[in-house]
Every structure is written in C-alpha cells, then in structure tokens.
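Worksheet: one structure, shown below.
Yeah, one chain of the complex is gone here, protein chain that is, but the others are all in their spots.
Order of writing sets the labels: A, B and C. Residues in every chain begin at 1.
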Amino acid sequence: MYNLLKGKKGLIFGALNDKSLAWKVAERAFEEGAELVLTNTPVSLRFGTIDELAAKTNSIVVPADATNEKDLEQLIQKTMEHFGGKFDFILHSVAMSMNVRKGLKYDEVNYAYLQKTIDISAVSFHKVLQTAKKLDAINEWGSVIALSYVAAQRTLYGYNDMADAKAMLESIARSFGYIYGREKKIRVNTISQSPTLTTAGSGVKGIDGLMDFTDRMSPLGNASADEFADYCITLFSDLTKKVTMQNLFHDGGFSSMGMSLRAMNQYNQSLDNPIPAEDLI
Amino acid sequence: MYNLLKGKKGLIFGALNDKSLAWKVAERAFEEGAELVLTNTPVSLRFGTIDELAAKTNSIVVPADATNEKDLEQLIQKTMEHFGGKFDFILHSVAMSMNVRKGLKYDEVNYAYLQKTIDISAVSFHKVLQTAKKLDAINEWGSVIALSYVAAQRTLYGYNDMADAKAMLESIARSFGYIYGREKKIRVNTISQSPTLTTAGSGVKGIDGLMDFTDRMSPLGNASADEFADYCITLFSDLTKKVTMQNLFHDGGFSSMGMSLRAMNQYNQSLDNPIPAEDLI
Amino acid sequence: MYNLLKGKKGLIFGALNDKSLAWKVAERAFEEGAELVLTNTPVSLRFGTIDELAAKTNSIVVPADATNEKDLEQLIQKTMEHFGGKFDFILHSVAMSMNVRKGLKYDEVNYAYLQKTIDISAVSFHKVLQTAKKLDAINEWGSVIALSYVAAQRTLYGYNDMADAKAMLESIARSFGYIYGREKKIRVNTISQSPTLTTAGSGVKGIDGLMDFTDRMSPLGNASADEFADYCITLFSDLTKKVTMQNLFHDGGFSSMGMSLRAMNQYNQSLDNPIPAEDLI
Partner (left out) sequence: MYNLLKGKKGLIFGALNDKSLAWKVAERAFEEGAELVLTNTPVSLRFGTIDELAAKTNSIVVPADATNEKDLEQLIQKTMEHFGGKFDFILHSVAMSMNVRKGLKYDEVNYAYLQKTIDISAVSFHKVLQTAKKLDAINEWGSVIALSYVAAQRTLYGYNDMADAKAMLESIARSFGYIYGREKKIRVNTISQSPTLTTAGSGVKGIDGLMDFTDRMSPLGNASADEFADYCITLFSDLTKKVTMQNLFHDGGFSSMGMSLRAMNQYNQSLDNPIPAEDLI
C-alpha cells in the first residue's frame, strides 16, 4: 500500500499455511513491493500449502532444513542467484519442541529432545546469520527479524523448554546483531508477539484460556497475525535503520501490564469457587 | 539470631503499627544486634503505636516530616547525637497518594495531589540521602534501602500515580547510589515486595483479589512482612557490600512469571461466565 | 515519500530550531502527508525559529506552556478547531532541568528546581494526555510518543535529576497507555534516543566525549535526528497499532551493549596513562 519495501528483496522462513505468521508477512511484504524467496523444511512443504503463497507473491520456494549448514548455504546461494545478487531482509519464524509435543513436563524433559529444541528454535537462527554473513548475502542496512515470545523473559506454565530456546534466540539477536552491525550495517532484532492461533500456537496446551487472559490483560487486546505482518514491514523498511539488538514487544501492551481491571474482574468471578492450593500445582 | 547487625546502627522511617513493614524490620534488626532510631511524621506518631516499638527495641523516636529538609536535618543530627556518631543503615518506607485515597482515577488526577505523591513517595528519598550525605552521617559500606513495588515497572490498575512515584524512587536509588557509592562506599537499593496487608496496603482497592492472584502466580506465594524483614537484614549486613543501584524483587517469584498453572486454573473457573468486553473497562 | 501519514493529523511539542528532534519529526511527518499543529512555550517561540518550520510544513503555531493545564486545554481546543475535529498523533519532546543548567550536582540539588524538572519533563506529559482524553481529542488507534533517554534506566554522570524525570516519563507512558488503550484504543510509547546534538543536548557537560563513546559502543553508531524522525513516522502510522506501553530504544544498539571492541580499543589507548582513583570521583 505504501511501497515501503519497493526494490527490496527478502528471504522468509517458516510459512506453513495461511495461519502462519510468516505467511502473513510474505503477503504484506509483497504488497509493499518486495520480491521474496520462501523456505521451509521438506516435511513442512508437504504438510502445508506454501506453493499457494508462492503463486500469490510471485516468489520461489527453496526447501531447506534450517538446522543444516549445507542446506542453508545452498538456500542462500539459490536465493542470491534468484535475486541476481544480495538481498535486504530475512524473517526467521522457526521453532519446535518435541518435549512440548510429547507432553513431557519441564522437570522431566528428554535431553535429546531439548537439544533438538535449541537446535531448531535458537541455533538455527545463528546458522542463518553466520551463513548469510559468510556469503556476504545481505545489503548494507539490511534487516533480520526472528520471532520470539514473552516466555523468554517471564515463565508461562506449559511453554516448557521453548522458553529457554527463545531466551537464547533473543541473546543470539544481540550477539550477532553486534557483529553484523559493526561490520555490515545490518540490524538484527526479535519481535515478541502476542500468543497467536497459528498451527504451532494451537498445539500449546490451554492456549484458549491463556489467550483470553492475555487479551483481557492487554489494553489493546492481543496482536493478530496481520498486525504482526504490518509491524515487520516497518522493521524491514528504511525507516528503522538504527533499531538493532532489541527485543520488541508487539502484544497490545501485555508485557508492560501487572494486572488490568478487565482481567481482574474476570478472575474475581472465579473466587466464589477458589481452588485449594493443595489440589493443584 | 545471627548477630548479623551487631555493632550496627540504623534509622528507620515509616513504622506505623505492628502491621507495618518498617515495624517488622525494626524488630528483626534489633534481634540481630542493631541499635535503632525510629522516625515518622507527627501525625503518624499520634495515629500509630510506635512507642511500643521503641520500648521493645530500646530505641528512640524522632518525629520528622520526610518531605521537609529542615526536619530531616534535625532528624539526622539527633540520630547522630543519639548514636554518638555516624550510623550504618537506613530504611525508607514512606509513600502516600491523595489521588488513591480520594479515589481519583489516573486519567483524572488532581495535579496538586500528584505533586504531593511524588514529593512524599519519591523526592523524600532523595532528601534523606542528600541530607545524610551533607552531614556525612553514614559509615563507609553503609546500606540504604527503600521500599518499592512491581508497579514501578508494570502497570497494575488502581495503583495510580503511585506507580510513577515508585518508578522515580527506583531511579533515585540508581542515581544517588552512583554518587554515594563512588564517594562514600555506601550502597543504595530498593526492594520490590509482594503486595502486603499493611495499613497502607489495605487501603488499595481490590487488594484481596489481587493478593489471591499474585499468590497463585508466585511459585513460593506472596512474601510476608516478616520475610521482608529477614531480607532487609541481609542487605544491611556486611555480606552484601557490592550490591548497589539494584531493584531487588522479594515476591516469591511473581515478577518473573507470565502465567502459572495455579492462577490459570483459577482463572479458567471464571470462563463459564465471561464478562463481555463491552461491559467493562 | 510513502504517504504513511496521509490523512493523519498531529500535534508536535518542542520544535525550537532546525536542530530539534521535534523539528525533524514535523518535517518528515509533513512529507509523509500529515497535517500539523506546532507548539512550544512563548519563550521558546521567541528564542527559536519555529515560524520557519510552520511555513515549510503549512502548519500553525499555538503557544502553550505544557505545565499549565489551562494552556493545554486551549491548545488542544485550538488544534481541534484547526483540524475540524479529532487528530491522530502527538509528539512530546519537552524537558528542562535548572539543576543541570545551574551546574548543581545531583547530591546538592535545589528541590524547587527538581520539582520544576519533574513538572516540565514528566508531569507535562501526563497533563497533555489527561487533557487530550478529557477533550476526546484523539482518534481511535491514535499514537502518542514522548522522548526518553537511556539514563531513565542506567545512570550517566551529569544527567542529574533529568534521569529521574525520564524514569517517571516512561512510567507515565505505561500507566496512561493502559488507560488510553483500554478506553480509546490509543497507544502511548517513549523512544529512547541516542545522545543527539540538539540545542538542549549541546548543553550537557562532556557531551562530546560521551557521544564519541556511545558511537563506538553502538554497532550502527549513534542515531541521528533525521533517523529519529523516520522512526517516529512508523510509530505514528497504522502499521504499529499494537505497540503500546513500550520504551523503544533507537540508539544503534547502544542499550544492548556491555562493551564493544571499538570502544575498548579506544579506552585501552588511555591506559598507558591511568588516572589514579584517588584523583577522581
């Protein structure tokens, strides 16, 4: 609508289907004038509907496992070939926890799964950045964003080892943001988004109650996937060149709330029927 | 019990009655071997029962308005006379908001009241520090603590202009902690305590529901006034000499929680009966 | 350039001359299609060159003292008259400390000056918000920004009582952001900008050395006033609707740095000639 990304080229990880945050970002980036390359794991490509997105956004799809350095090297090389040179932005929206999927509690995690969580959800971001830098793939004043969540900073039951992965992800954004900034003028940030009913989000236990709570806590309500996409556009644009190494909350205010009247009133409804502490953990 | 404060001398602001945090601190400091001077405003002295505390802790009471520089100067001079020289620690537990008392909402505050809130609840801390430093009243490696609340960093409905005062208070602890540290080796910190049913706390609207919520959110439950006193003892002792310019959460874990299972289960009880957003703000 | 603010109307506080952050914001907002009203104190209007800016941006100037509720009421009424109704955004760039100007140290502040610092630099923001809300002056999904500085969160020598004012300012953004968000869908944020050589900034003692240091610490270098204006545009636009109650660092990465190689190398140059601790505070 504004041509904010006119002439810019970007690589987008993690669009599975039209509920995905990455999907919305791709649509909006295309609307704003960007050319795109889309990527996801081979499994996700089969399971999802990314070809539809590629058609819509006039982009190509390159399969890659974001934990595999060789795959990433090929991905970025193909991306550069497709664009005829360097590109301008990356969205990293990649996360998975087998401990969450298998319902293992945080004090009974499987450490092979934990390692996979970290590898997929945090280290993959480092690998993307290291590979891009090695191949000198991103133009000066380029912008890289990864998707985070408030659990990186405050504990939410059930989010499990993903919280630790997101904490590490935010650290990688700072650590690599320093290097990539000083050497190539490229900014690296994370966005900490409201809980969102993506395919991944839907898998989190008790997500409905949690989303009701966060919505009542947030003065502007939960942020939607469309709004997330809008926000990403600003951070890929030339208008935010000096924002780097930040974790940016996009959550209707939730992160800065201790208790809202709306959530408290709702909570108070329950107090006629208090659950004894002994019954619960 | 441990003689942690043996030989130490301290000045304690804000003990009204035996529910006061400052009262508990005085009792525990005395148990740990400290000599004390107690102070409060003339009005609070009449309204409360501080003489009982003075008798128990073998200390004197010096009336002072903490917003009045002259009063503070006399207070600190008398304290030094009583002790025969410099002393070692100060507790500042002083706060008041007429906007809260009068039930004025945060978007309809009276600015004369707001100024009073800031003056009493934040600037008074600066005045105490500036006066103490001017009179060279505190020994090297002394320790100063002021009472804060998580509302300084995250918004809780109803806490009103006190949130802004506490934010400023925490800033004063940093700003003055820098000066007092570099010049006199004195540390300055704030403790951010769980909501507590003191006389002041009881006046906060909806405190019961809030305390139920924070208790269920905090893995160790709300921190009590007795536990607050224990924590203060460690921070007045010689074992924490290099902790300064910090806001220290003493809250059973609340500040690091996004959502606990216990609070969520309780909240979910209410969802059979959701309050429409339109009905509420 | 992008028409990001096409159809939007805004009120801008604090443009003194063409070095002012607010001046740059006005220019950029105009370029992006916004209509503007400019305001400053009568003294600043005489001292500065705001009429030039008004001419450039086809806007009117309304004098107002931001600490005076009556003035603010008239200002907002006139602004609404000028626009023929509600408007969409506000920039608050207002700060002053007599303690800084007079060279009074932070442990020797004049409390009448301190009150003025708080009144001008923090409370004025509350007054602007309260007046705007009372007059229902801002459209739904409007955006309000105030200018902050990292000193609100970390102590920088010489910044004095302005640090405490900025801490309070950031708290007001949260506290009022909660209310204004839940009731009117209006977002309120602060931007924490790199030190900038505005007329105000130039007055800060030792600003040159500090700016050299922050520039070497920040992987992307200090953010300029022009870049600040760009960033404001995104936050006034419809693309950031769910960002609220945040303090957003716009500083080339400084806030997330502990030590850069570039600053350390520079610092190390000095270590052949270490200054003894005794000589200095």
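Keep in mind that, in the parts below, a contact is a pair of C-beta atoms (placed from the backbone, for glycine too) under 8 Å apart; a residue touches a chain by one contact, two chains touch by 3 or more.
Just so we're clear, the structure is a prediction, and the values are computed from it rather than from any experiment.
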I'd like the shown chains that the missing chain touches, ordered by label. A, B, C
In the whole complex, of A:2, A:23 or A:157, the residue touching the missing chain would be A:157
Of A:26, A:96 or A:172, the one touching the omitted chain in the full complex: A:172
Which of C:11, C:25, C:138 or C:151 touches the chain that is not shown? C:151
Subunit B residues touching the omitted chain (full complex): 2-4, 174, 177-182, 185, 187, 194, 218-221, 223-224, 227, 230-231, 233-234, 237-246, 248-253, 255-257, 260-262
Of the residues in subunit C, which ones touch the absent chain? 150-151, 154-159, 206, 209-210, 212-213, 216, 256-271, 273-275, 277, 280-281
For subunit A, which residues lie in contact with the unshown chain of the complex? 69, 105-109, 111, 114-115, 118-119, 122-123, 126-127, 129-130, 133-134, 152, 154-155, 157, 160-161, 163-168, 170-172, 174-180, 182-183, 245, 281
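Throughout what follows, only the chains that are shown with their structure count from here on.
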Can you identify which chains form the pair with the largest number of contacting C-beta pairs? A-C
With centres defined from CA atoms, tell me which chain sits nearest the overall protein centre. C
For subunit B and subunit C, let me know how many angstrom lie between their CA-based centres, rounded off. 31
Where subunit C touches two or more other chains at once, the residues are 174, 177-180, 182, 245
